[in-house]
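For this depiction, one protein chain was excluded, whereas all remaining protein chains were kept in their positions.
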Amino acid sequence: MSVKHTLAPFSAWLQAFSKPFTLPDKHGYREGADRYRGWHINDTKKCIGCGSCAEICQNVAIDMVPVDDPVKGDSGLRPRVDYGRCCWCALCVDVCPSGSLGMSNEYIWVEADADKFRYIPGVDPKPWDNAEKGWRQEEGFDLVDHERVPMPMLDPAERTKTWAEVVIGYSEEEARQEASRCVECGLCVAACPAHMHIPDYIAAIRDGDDIAALNIIYDNNPMPEMCGKVCTRRCEGVCSIGVQGDPLAIRWLKRYVTEQFDDLKDVVHAEVERVGEGKKVAIVGGGPSGVTVAYYLAIRGFDVTIYEALPQLGGATFFGIPKYRFPMPSLEKQVKLLTDSGVKIVTNHRVEKDEMRQLVKDNDAVFIGTGLMKPYGLRAPGEDLPGVMYALDMLRDHHIGKKVDITGKVVVVGGGNVAIDASRVSLRLGAEVTIAYRRRKVDMPADDEEIEDAEAEGVEIIPQAIPLRVEQTGDGRLDFIWGPAEMVQEEEGRRPRPKLIEGVENHMIVDRVIVAIGQGAEHSWMPEEIAEKIADKRGWITVDENGMTAYEGIFAGGDLVNSTADAISAIADGLRAVVGIQKYAGVLPQAEDEGSEPVAIAK
Amino acid sequence: MTTTETAELRRRVQLWFGPQHPGITGNMSVQAWLEGDTLTAGVTHVGYLHRGFEKLMERRRYIQSFPIVCRICVPEPDTNEYLLAAGLDELSGLAAEVPERGRWIRTLVLEMSRLQMNLMTLGGHIGAMAMGAAPNWLIAMRDFVLDRFEELTGGRIYHMFITYGGVRRDLPEGFAERMEADLEAIEEKLPLVDNVIFDSSVFRKRAIGVGVVPEEWVDEMSLSGPIVRAMGIPRDVRKDFPYEKYPELDFEVVTTTGSDIYARAWVRRQEIAQSIDLIRQILRKMPEGPYCAKLPNMLTWTIPPGQTYVRAEATRGEMGYYVVTDGSDKVRRVHVRAPSYVHGVALLERMIPGTNIADLAPLMVSFQVCPPEMER
Amino acid sequence: MMHILDEIRERFGAEWQNEQRPDLLQIGVQAKTIVPLLTWLKAHTPFVQLTHLSAVDWIEDGEFQLTYLLTDPKAHVSLMVCTRIDREQAEAESIHALWPQAVTYEQEINEMFGIHFPGSPRQGVPFILEGWNDIPPMRRDFDTVAYMNSHHPSRPGREHTDPRAYIGKVFGERGYLHDDD
Partner (left out) sequence: MEFNSVHDILDFAISKEQEAHDLYVHLAEIVSRPELKKTFGEFAQMELGHRTRLEKIKAGELPGLPDTVVQDLKLSDFLVDVSPHANMDYQDAILFAMKAEKRAYDLYIALGQATSDAGVRQVFDGLAQEELKHKQFFEAEYDDVILEGN
């Protein structure tokens, strides 16, 4: 052994005189790195309580706890972290669909009581609540898929040449992929008027079980193909994935499932007791609410007859919604399941006063779902000129096969779905279309997608245009005169109202004016003693929590009853009446009366 | 009691070495039989850390398994993270999507991990011989690397950073400069350490010619890592089964001869220098771009049925993951092939007879036995 | 040179084969050919290292899978030999005579899956577990959550509310028409 090797160990002593190897503890506290994973913080205003953090936590360290009342799109729950279990992996932060959850770079917290290490970030105040630094979501790393599988659609230039469906529909692979984006929080269920079991059927689609998906759908929607194509989809509005990305295409997925089957008869299995044998129910109006009542009562053994004034069931979804959105075969398929289930359908039959009196006498219950069929008028000078027409009449005539007199340049007055439908139908009939709407584009009640589609197809939209009058021109055309509007806010929180800017008149020379400003109820068919009891001053019908009107035994639903005027709300009304009618008839099974548990909450 | 009786009793002394952290290696124990100062036999006992990670993974979604695996080797967690990600990337088809920068950052993390683990183990080598100064310095150097881990991954020990499709975050602003400063600080101090380890008569006396592993055992027992390289065999997964960005890096497999504790320590010392060099190369070559592939919804992700074995060079030797999927959203089976599994049981038990009791701890450190990866 | 997988199939028969990667070949053989096959591989081919030995529980098939991973350390190729054995009569031949470290693998598989390797030295000797009196824990039917709940009661004060059920209560989520659940 050399001298060098013998002395080497002692060289360590030399270090006693050199600069300390470690850093001096100047401040008594060392700040965590900028993206340190420390104690949780949560922006509770942004948080929607979807529970994805609890779902992804592999340690089961997160509980969702109630801190507020739920509202649509926010469960009112907030995550509480148990630091006895947390491993600070921050998957909860990375998955958070709203981006509200984060971690501060604070890591020191001293407490004598071990149970204190459990708190609701953002609710239980902590010194690090406003920490700027710490682990946050970062662009480029997502644990959920924010991008919707694009829906194949007809080219806008091609669309107006045909009546073919604009939306082509997902392939199986596309549907499965889109379905796999769901985080199954279930916030959508509460937003859906009919409370469809959305996460459950989406999971079934993802797993490739279309039959199961269809049956889950049919549990509370008898017109899913219609909803799959044209639903107003409030569900997508509250989708947690939609907070930072594209909401799940819930509507298109429903559409995908329903399109997989040409005949529903042997696919949909209604596993319900036939409690209604021997009971008779008449339904006036074959729209979505009437169809709902008919189907769910028929499968329960009720003797159900629907009376419909038009040649086909479907109500507004038949005569209002154009075929490029909801083709006839789709409707017919759904109607066939109704007849297969034993519903009697009387079409081309308008119930009048005396017959109604008879129906009330002969049936255990009568359901009214006649909708809002009376178009409101422009009430501006020139409304009665030839060439001025109502969108509702025009659409109905078109759909029952009557010739519609549309030509040249058309102005459609209004901004709702009816206005858009009338515009796009007119386009396909060869017209050049402009929409004049009193409010701003953002105020348009029509579906955003519909508006986009219409514009893509070539519809021009003039917002804040108040129709003043219509005049005939010398060459037999029409001069649509309108004035610009300014928006005035009367009350905080209400939609601003348009106010005419006086002194300006704009002229638009057109061939047709189509009025689509709104519609009201028409009760002239109804016996006075009934109308008097059930209709309010606006003509709307009020019902109790069972869907029953003030006239005992008469139930109602649909646009007449709710003000939302969409099909899914009508279906929800129908569902309510189904329970109500069974209750009224004294045949409601106990379990349903108490309100059964949702199909698949348990994880 | 007669002298013969006492001698007889001494012959039959049975010693439990551990399970309270015998040296640097962690909680395990060796049940050893002594004759005088010499061990006649030994049996490795594990199970003190067992948390059943392989079983837990069968009950968790893929993304939920990801924070677990780092715990399979506490001081060098990143190899585990990489291997789980690599296995499932391969079986899911995500492997083709991992962006270039993601691969470079993965390689960076793996090499940083090797660096800090080797710094710590080198300290362990001499710590197991009851010398305190050098381990303190080496642990402090390791902490420089942990500082960089903290700013990159958000955690010092459990990084939970390499995941499916790439890594979780990009390099922070100015990372390369701070890393370089730390590397220089480490390089500056290393000669001090060399002086008190490799030049020290104490270490040389206790390490040279001690714990010699015969070359025939390599294939027979499937040995790997510094144990093999200390025999002069250039075997290294980074070269033999190249992964991530190692093929694009310029390095030679470190070898030496002697196959004793000294040789293994020397290999580790050279690999510290190698890692420093590799980290510099990586930071130089890393391109800009995305760091992670677009991931599917991790709450519902399913992977088609399949099985694979992926491997990487941990500082201890070949680490491998046998991964089986069955088409569901959870793994069917993950089985960790840990280097310590062979080195800490079969090899250690085979080496014990004839070893002096005082050499057992240095021997274990030189095999770098990591108990949690034996139990998983 | 004949492809090793084809050669194995010719000599020993194979149920399936697969080239997972250029450096990872896979083959499925009958259990009875395992020892002769591995003996031959070790003696006559470059696949001299036993890198890994593992078991997988295919409970739905009533079978265990045993996976032997052999490596050619020179050409840097691995060969994964898989076989299935009956889950009820879980027994396989030991290979500890070929590779000594197989003892540990077989000991652990015996403990964790309950697969018996007759003749292997440490069968029945606890490796990781101590005083275990439940079914072998790596079997798929061993319920970790149930075991947890019965052995380690949860801390009090934990209560999770399911968002869907909670918001549903207010907005009235119910299977309107389900009377069977």
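The letters A, B and C name the chains in turn, as written, and every chain counts its residues from 1.
Just so we're on the same page, a residue touches a chain if its C-beta (ideal position, glycine included) is under 8 Å from a C-beta of that chain, and two chains touch if they have at least 3 such contacts.
Only a predicted model underlies this, so the values are computations on that prediction, with no experimental measurement involved.
The chain that is not displayed touches the following shown chains in the complete assembly: A.
Considering the whole complex, the residue from A:G408, A:G518, A:G553 or A:P589 that touches the absent chain is A:G518. Contact with the omitted chain, checked across A:K72, A:K409, A:R440 or A:K499, is made by A:K499. Only one residue in the set A:A419, A:L478 or A:M548 touches the chain that does not appear here, and it is A:A419. Across A:R78, A:R438 or A:R576, the single residue that touches the chain missing here is A:R438.
For chain A, the residues in touch with the chain missing from this view are 374, 376-377, 379-381, 383, 413-419, 437-439, 445, 466, 468-469, 483, 488, 490, 497, 499-500, 502, 516-521, 523-524, 528, 531-532, 535-539, 565.
One rule holds for everything that comes next: only the chains that are shown with their structure count from here on.
A count of contacting C-beta pairs for A-B and for B-C identifies A-B as the more extensively joined pair. For the pair chain A and chain C, the distance between mean C-alpha positions equals 47 Å.
Look at where the CA atoms of chain A average out and do the same for chain B: the two points lie 54 Å apart. The centroid of the Cα atoms in chain B and the matching centroid in chain C are 24 Å apart.
Residues of chain B in contact with at least two other chains: none. The multi-chain contact residues of chain C, meaning those touching 2 or more other chains, do not exist; every residue touches at most one other chain. Touching chain C in their complex are the following residues of chain B: 46-47, 50, 52, 54-56, 58-59, 90, 218-222, 235, 240-241, 306-309, 318, 320, 322, 324, 332-333, 335, 337, 341-342, 345-347, 350, 375.
For chain B in complex with chain A, the residues that touch the partner chain are 60-61, 63-68, 131, 133-134, 136-137, 140, 147, 150-151, 154-155, 158, 160, 166, 168-170, 172, 189, 192, 195-196, 199-202, 204-205, 290-292, 294-302.
The touching residues of chain A, when paired with chain C in their complex, are 49-51, 54, 63-66, 69-70, 72, 74-77, 82, 84, 115, 118, 184-187, 189-191, 194-195, 197, 199, 219-220, 271-273, 296, 575-576, 578-579, 589, 591-592, 595-599, 601, 603.
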